[in-house]
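With one protein chain removed, the remaining protein chains of the complex are shown where they sit.
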Amino acid sequence: MKIANKTVTAERLVRDALEKAKHFSDYHIFTFLNEENAIKKAREIDRKIAAGEKVGRLAGVPYALKDNFLSPEGETTASAHILEGFVSPVTATAVKKLEDEGAIMIGRTNLDAFAHGSSTENSYFGPTHNAFDFDRVAGGSSGGSAVAVALDIVEFATGTDTGGSIRQPASFNGVYGLKPTYGCISRYGVVAMASSTDCVGFFAQTPDDMDVLMSIASGQDSKDMTTLPDYYGSAEPESTNKRRIGIIKDFDNESVDPEIQKALAQKVELLRSRGHEIVDLSMPSLKYALAAYYIIVPAEVASNLSRYDGVRYGFRSKESTTLNELYDNTRSEGFMSENKRRIMIGNFVLSSGFYDAYFLKAAKARTLIIGEYEKAFSKVDFILTPVSPNPAFKLGEKVNDPIAMYLEDMMSVSLNLAGVPGLAIPAGKNKTGLPIGLQLVGPRRSDKNLIQFSKELEEND
Amino acid sequence: MKYLPTIGIECHVQLSTKTKLFSEVDNDARNKEPNSCVSPVDYALPGMLPRLNGEAIRFAIRAGKAMNCEINLESRFDRKHYFYPDSPKGYQITQFYRPIIGAGYVELPSGTRIRIEHAHLEGDAGKLTHFDNYSLVDLNRVDTPLIEIVSQPDIHSAKDAHDYCKELWRLMRFANVTYGDLYNGNMRFDVNISLAPKDSDKLGVRAEIKNLNSFRSVERAVEYEIVRQTKILEAGEKVIQETRGWNDATGKTTEQRSKEEAKDYRYMPEPDIPPIHLTTEFVDEEAMRLPLMPVDYRKKFDNVIANDTLEVLLDYPELMLKLGEINEKYAKNISNLFASVLLAEEKSTEYLNDLPSVKDLTDLAEMNTKKELSSTATKEVFLRLFDPQMKGRGSKQIAKELGLIQENDLGALETIVDAVLAKPETAKAQADFRAGEEKVIGFLVGQVMKESHGKANPSAVQQILREKLK
Partner (left out) sequence: MDIKREDIIHLAELSDFSLSEAEITFLGGDLRGIINYISQLDQLNTDDISPTYQVFEMKNVWRDDEIKEQEANREQLLKLTKDEKDYQIKVPKVL
């Protein structure tokens, strides 16, 4: 990244980034700008460089932090009213690792409250606008981070992906977005949405930047028992010659926008022309992934959001004379409709009498989906699919139709259920100039090869 | 009584691990300031994740083995949801579907066996203190490791309920998994009790009495419920299924409004903690660490130590451990010193942590059985063994220094006796004795004792006197 070749000072980079951030303020990208601290930190980096002291791999590189990562810089709100005023005394492991390498957070980015959404319209701070069409959604839930990178305010931004929250906004804004293998990056200090599918990941402008970020952020963390033993750094890069690429046949149906199908077909041709083998895959269980996802995830959401009660931190409703009122008012006022929708669905599928028919059933469906991916990866090295069935849609278009909104995640959620990594890759634009994104999917722990191989999909022109 | 009470008991045991179940903070909150043992994880900040304490797993295995329970090699955690300020996460992490401890049994002193249904590992809740129009929340106790022991409904009397709870307490202390401090709530009991006609084969409607924290209150609460429920049934009415609270002052149980109305806990497998898969080797290694249990001591000391003495000493694992090391022929002797001397002392609790060596105790018992020490002298030496100034010197030395060794050498005694009999002032007494005045022998013995400066063994002296005055 820029600072690596010391053409500019860290302070210059940070000031430029902050300038751009303000210039694009009407896009609602940021929930907080970290001006004072960022500039202070930049000066310190410049001093070190001048003094010839050792600096980290990201020394002076400005970045944007999705507002569901805990750190003492600014309020951590997850764009939710109920976390209003919450300044965290602790720092997320991922943030700590980036800052230890000298990266400088210039602001916190907007998201759907608690990452519940695919458009960033469910934010307490209002929607973020698409980088290519102001009237369209940024995608979500990591909409702010995607647009911040797409508008080149920063070179990278953090995100979280529970069912597509990195890949879909990345594809809506024409940048790279990685959802790593589950357990690759610590979730410690990241506001939990669904514990068994949440992944920390990044938005970047190039595969090489993505690789640097992953080598820094990945690794086992004693504060997150579900992190995998380090593998990213030690992974032997495989040759990118003559790979077998799977195309899921069950998907090419009318539900996917023709222009996106065309983009996929073109990339398939490109891969063939570069000597790779294309293999048709049938993965019938995947059509149940979305239903399973919208049982398992709301259940974990309802559970993880139980701690927001106004007692210990964040928003507390004023007019409460009894404890019950405190809970009831705080949660009634503090959650957005989409939060309530998901909490209620979660409590429905977990409630006595429905657990077996819904939650347990979905947990079994998950086993089948995992099995289908394992079978697929015995035949192919990677799978190439669209990220979402359509490009960025209009603001307000789906906000009152939750099912239509959920269908946005049709092709992204199965990866989260299976724990496999997926990289959203820019794949040109449609007639109206909206970015199209494809996702490259690999087996667990293949993150590094996934990133390397994605270069095979770049046209060299 | 024409009704048979059927009682099942759930017992919560706070484990004495150094740190909490899910965070590395001090687990011993006794006499500590409110919220001084709380980590961001216990406080349930957003994005905090549990960090399982492996020692709690080991403790649970030992506790299970102490109750003759199966240890389930595969177990995992679940979330139990309810909203209350004592539960910062909004759920308790427990083991609903796959508990670590399976079926077993506890044998009461009477020999009755109470079956254990299962026992599971879970985090404790915080504490609320209620005032007129507000409550204060202290989270020190949040996620202190607990095991909840669930018995089968095998108990049918207040006494057995009492004995079961007390035996559990002993087992947990022998297994060394809890401080067992009832006053501080280290063990708490929930009692389910129902009455049914003796002949009937199905159970009656049960009441649950929650949060009892002494064996006595368990016994009294059961006694009270038996009377209360009998009255209801006699009147031809129905017992309602409900949770009741126990008031120690009034000696009554009263109906209690449950914490939350909708009792749907929406159990869900805990996604933040990987499952536990134990090997039999791992389990056995922990089981090996268990010392002898009360039931073993009852066998070992049957006909050696009086039952009531033994049952008293079984409340003190430290004493039993020591007693176990002592040569059996002295066990009775020492057990009496423990029961009647040590435990009678004010400082007995201090003494328990600093017991005399096996050698000192053996020497002492030996001197006593050899009549070198009178029983009073034995007690005195025994107590000196706890005296920081003296204990280093050993029983024998202490006995000598205090000049408590009795003179048993018959030859030596005879010369003293002769000397006494030669004294003119004893002439009258001698004559009176010969004339058949039995009681004057006491006077003569006294004289000899005086001559021997109290070191003579009185019974031996009397024998010699009788010989000489025939």
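Going in written order, the chains are labelled A and B, and every chain counts its residues from 1.
We take it that contacts are C-beta pairs under 8 Å (C-beta built on N, C-alpha and C of every residue); 3 or more make two chains touch, one makes a residue touch a chain.
Everything numeric in this text was worked out from a predicted model, so none of it was measured.
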item: Selected from A:55, A:175 or A:295 as touching the chain missing from the view; value: A:295
item: Residue of A:34, A:79, A:196 or A:304 in touch with the missing chain, whole complex considered; value: A:196
item: Option from A:321, A:378 or A:460 whose C-beta touches the chain left out; value: A:321
item: Residues of chain B (touch criterion as defined above) contacting the omitted chain; value: 17-19, 23-26, 33-36, 38-40, 43, 45, 51-57, 83, 85, 128-139, 261-262, 264, 266, 269, 271, 273-278
item: Touch residues of chain A, complete complex, unshown partner; value: 86-87, 89-91, 182-183, 196-197, 222, 225-226, 228, 285, 288, 291-292, 294-295, 302, 306, 309-314, 316, 320-328, 331-332, 335, 337, 340-341, 343-345, 347-349, 351, 358, 360-368, 370, 402-403, 406, 417-419, 444
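FYI, only the chains that are shown with their structure count from here on.
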item: Distance between the centres, which are taken as Cα means, of chain B and chain A, whole angstrom; value: 56
item: Complex contact set, residues of chain B against chain A; value: 40, 43-52, 79, 81, 83, 85, 88-91, 135, 137, 264, 266-269, 271-274
item: Residues of chain A defined as touching chain B within the complex; value: 68-70, 76, 78, 83, 86, 88-90, 92, 187-192, 194-196, 222-226, 299-300, 302-303, 305-309, 311-313, 323, 327, 347, 350-352, 355, 359, 363
